[in-house]
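Everything on this sheet refers to the single structure shown next.
Not every chain is included here, but those present sit where they belong.
Which chain is which? They are A, B and C, in the order written, and residues in each are numbered from 1.
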Amino acid sequence: MARYGILTSGGDCPGLNAVIRGIVLDSDTGLNDFTYVGFKDGFWGLVYGETINLDRSAVRGISKEGGTILGTSRFGPYTEPDGGPDNIKKALERIGVDGVIAIGGDGTMAAANRLYEDGIPTVGVPKTIDNDLEATDYTFGFNTAVEIATEAVDRLRTTGNSHKRCMVLEVMGRHAGWIAMYSGLAGGAHAILIPESPESVDQICAWVTSVRDRGRAPMVVVAEGFTFPGMEEAHSHKGLDGFNRPRLGGIGEILAPIIEERTGIETRATVLGHIQRGGVPSAWDRVLGTRFGFAVPELIADGGWGQMLALRGTDIVRVPFADAVGHTKTVPLDFYGEARAVFG
Amino acid sequence: MARYGILTSGGDCPGLNAVIRGIVLDSDTGLNDFTYVGFKDGFWGLVYGETINLDRSAVRGISKEGGTILGTSRFGPYTEPDGGPDNIKKALERIGVDGVIAIGGDGTMAAANRLYEDGIPTVGVPKTIDNDLEATDYTFGFNTAVEIATEAVDRLRTTGNSHKRCMVLEVMGRHAGWIAMYSGLAGGAHAILIPESPESVDQICAWVTSVRDRGRAPMVVVAEGFTFPGMEEAHSHKGLDGFNRPRLGGIGEILAPIIEERTGIETRATVLGHIQRGGVPSAWDRVLGTRFGFAVPELIADGGWGQMLALRGTDIVRVPFADAVGHTKTVPLDFYGEARAVFG
Amino acid sequence: MARYGILTSGGDCPGLNAVIRGIVLDSDTGLNDFTYVGFKDGFWGLVYGETINLDRSAVRGISKEGGTILGTSRFGPYTEPDGGPDNIKKALERIGVDGVIAIGGDGTMAAANRLYEDGIPTVGVPKTIDNDLEATDYTFGFNTAVEIATEAVDRLRTTGNSHKRCMVLEVMGRHAGWIAMYSGLAGGAHAILIPESPESVDQICAWVTSVRDRGRAPMVVVAEGFTFPGMEEAHSHKGLDGFNRPRLGGIGEILAPIIEERTGIETRATVLGHIQRGGVPSAWDRVLGTRFGFAVPELIADGGWGQMLALRGTDIVRVPFADAVGHTKTVPLDFYGEARAVFG
């Protein structure tokens, strides 16, 4: 009988609890001879051997809860003084854990890979709200974020139309514009601005103006990582001392006054923020999380240490950590081109 | 046969379209001999005689749509150069409209009262997201805003719990804290900060700390109009030139770094903003809007010019404009006291 | 220091947990010197002295959960062999409980009144999905049910319009048509059929036909307790043996084939059923439940045994059991008349 420890690391994400539950239910099926325990607050719990009991009753009803019952943190297993493979091996031995199941994003998978290469049996489950992991078609959490962002677009449009305003919605996506692209398409935005494709203020204002000229209220969805030529300058203001200083606020709050000034259309920004990543997961994310969870014991039983699960089409597949980490999946330009063709 | 013109003025609000539909359906019942027309963009349409056709097909299915099909604006019938009672009377005569149905907030009702006193037949329907009109138990829009804000609280809590963060949610409410109070109670916030009851930073941090000490993630809901002693100073920063200058951002963004610094608990602010006021109205707001709408033709048929509708208990009642305007309904201190007793 | 026991009885209802939490939070405020315990499964737990521990951690986060953490049943404290006041007094003494807080509908309040008259200190909190208690403006659970039913109307309308079908939705309401009335008004139904106002099949079909003739898909909302002249006959079929026998199914399933046959319009029935009463409560119901909960310790502290809480306007008030029980609050005919005027 083997005992494995689960950790969730990095930003929280709807679907984490479904993965945990999917894994733990295995201990009741009799298919494998495994039991499971949770590490508290990500790699912190791994390094200090702080665990949470995980049996069937501990995971009852959790797949519909946001966040993670294990807690999470940005604690790095190699960067913190008490970390490192030797300490972790000792901790695992002390608490009687035979291997690590790491659920997290690209950074977590890189750390998991290093643990694996340092001789600690480790498997991974990919997680990112932003959907920007190359190795998998989709990650859980993304679907929920898109649903929430789309509802925000739907709500803002009615205000925009009633007041003839341009509404700008800033959504997550530092390196890839997936949430902006999906919620913008779903909500019928007139411009979708993503990091993959910088656009000039002139172009953005041309889109906005053309919508107004058709008698509609322009709706702009912008990913937080979008940039435009001249942004830095626009994003600063001259102090009384004559020096330029950066303004507070994100890209949405930078763009709105520029659009308003250039087009003469009253413009309002909304920053969706943390609301995108918490709360009840969509059914899709619960299913994806559950399927990843079901697949973990199988992966371990097959001796698949050093591998990460991924979704390809409708199948759960396995990818070596080494092939998975470090590749950001951005929105392909032809996908963007399709959407762009109908802007304005 | 008489013809009446409907206008919606001020900020948009879920339920406006239900009122419009409720009124217009009257023209099909044969109960009264009235027809209806809409004024474009609030008092602007009244002053310039710009109207929108309103028959049964124009209002089909609109009660479930946010915003207002008539458009709205903050155009004042007395403050704009082309306004004033004489011009408005001429416009009404020219387009053949016998009376005005004004749907709006306190400012709109005050203007409607002035129109009435200047001899223009006018009735009113109260509207405010903030629920701060004294004359009525509830206004439509408020319920939808509370549902949206509560969902945000629910979502933020899971993130807070996963990361052991303090989450601060800023909701609408410049003069009254109704949305904060209701969404905070519904979401189980550990502190609800409202304009009616300034609290010191020490008190807020004591609540936050006591939650953390119980092992929970503190959830703070704050109305945009909340203030605390020393807020102005806290809300500024010393420039390189040695002068203090106001920071951008609302109360949520002011409070979060202060809480973090004082308590040592990582703290994040979310500003709900425009999402609170757009989109599909709750069933409650559609019913309240519809009932107000049904009651307007009756009010006019009874010659009730100069009056506004209101909700008292489960009844739609009538209140003279003169009694209704200028009274802000704030959260009573004993209501706040009940909630405050369980903070922290 | 006194100790009081809470029970939830009858059908489950969104908002019950908010009441329980609201009461229990009192024990932490220091305002009163009370502690609380739960009775398992309604009056069953009272009779058998089966309790559930209720401290702050037991009620954490429950106000957003449907159902009741205490369990519920239709067990009657007087009708079951082990019940009766003497047994109950003994059970209370044995487990050290000084008074009973009964949360339930009309039947529960009647039983609570009898307990009170038999010398057992008892207070009540009203609960019914159907909103048919005369003593209170609204009960929690009703608002959630209306939101769910309204979403169903919204969904069915798009199917009806696409297929040019008449859609019939059956909602709860055995003795009063509140859910049908509110969800029908909110969803813009073309006919709302309630127990308070039997309508003939001819009348119903006239409404349905007039909608079709305007090119729309008729939407009918019917409360389960609605009847029409000749219903019994329609609701039976002649067996091979020549005898009439009742058909299975509720009023929706009875009406749909009759409407289809009489009007020639394809007609489909949907029975919403249990979905109306479970799951996440609306913010409104959580607030109402919480306020009732807050008011219970105060009521007890004031010695208010034999009384029930109620909502009047925006106030929580107190009503003697004797005045509250046995009065069904039906939809007033003038309310129905307003809605009826726009049918068809």
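FYI, a residue touches a chain if its C-beta (ideal position, glycine included) is under 8 Å from a C-beta of that chain, and two chains touch if they have at least 3 such contacts.
Here the structure is a predicted model, which is why all the values come from computation and not from measurement.
K.L.:
How many copies make up the whole complex, given 3 shown?
P.N.:
When the whole complex is considered, it contains 4 copies.
We take it that only the chains that are shown with their structure count from here on.
K.L.:
Chain contact topology under the given definition, line, ring, star, complete or other?
P.N.:
Line.
K.L.:
Return the chain label for which the distance between chain Cα mean and whole-protein Cα mean is smallest.
P.N.:
Of all chains shown, the one whose C-alpha centre lies nearest the global C-alpha mean is B.
K.L.:
Tell me, please, which chain's centre (mean of its C-alpha atoms) is farthest from the centre of chain B?
P.N.:
Using the mean of the C-alpha atoms as each chain's centre, the farthest one from chain B is A.
K.L.:
Roughly how far is chain A from chain C, centre to centre by C-alpha average, rounded to an integer in Å?
P.N.:
Comparing mean C-alpha positions, chain C is 41 Å from chain A.
K.L.:
Using CA atom averages as chain centres, what separation in Å is found between chain A and chain B?
P.N.:
34
K.L.:
How many angstrom lie between the CA centroids of chain B and chain C, rounded to a whole number?
P.N.:
Comparing mean C-alpha positions, chain C is 30 Å from chain B.
K.L.:
Indicate the residues of chain C shared as contacts by at least two other chains.
P.N.:
none
K.L.:
How about chain B: which of its residues touch chain A in the complex?
P.N.:
For chain B paired with chain A, touching residues are 8, 12, 16, 41, 65-68, 71-73, 148, 151-152, 154-164, 167, 239-241, 243, 245, 247-249, 253, 268, 270-275, 277-280.
K.L.:
Of all residues in chain B, which touch chain C in the complex?
P.N.:
Interface residues on chain B, with respect to chain C: 21, 25-26, 28-29, 31, 56, 60-61, 63-64, 137-138, 143, 146-147, 149-150, 154, 157, 182-183, 185-188, 216, 282-284, 286-287, 290-291, 294, 312-314, 338-339, 341-342.
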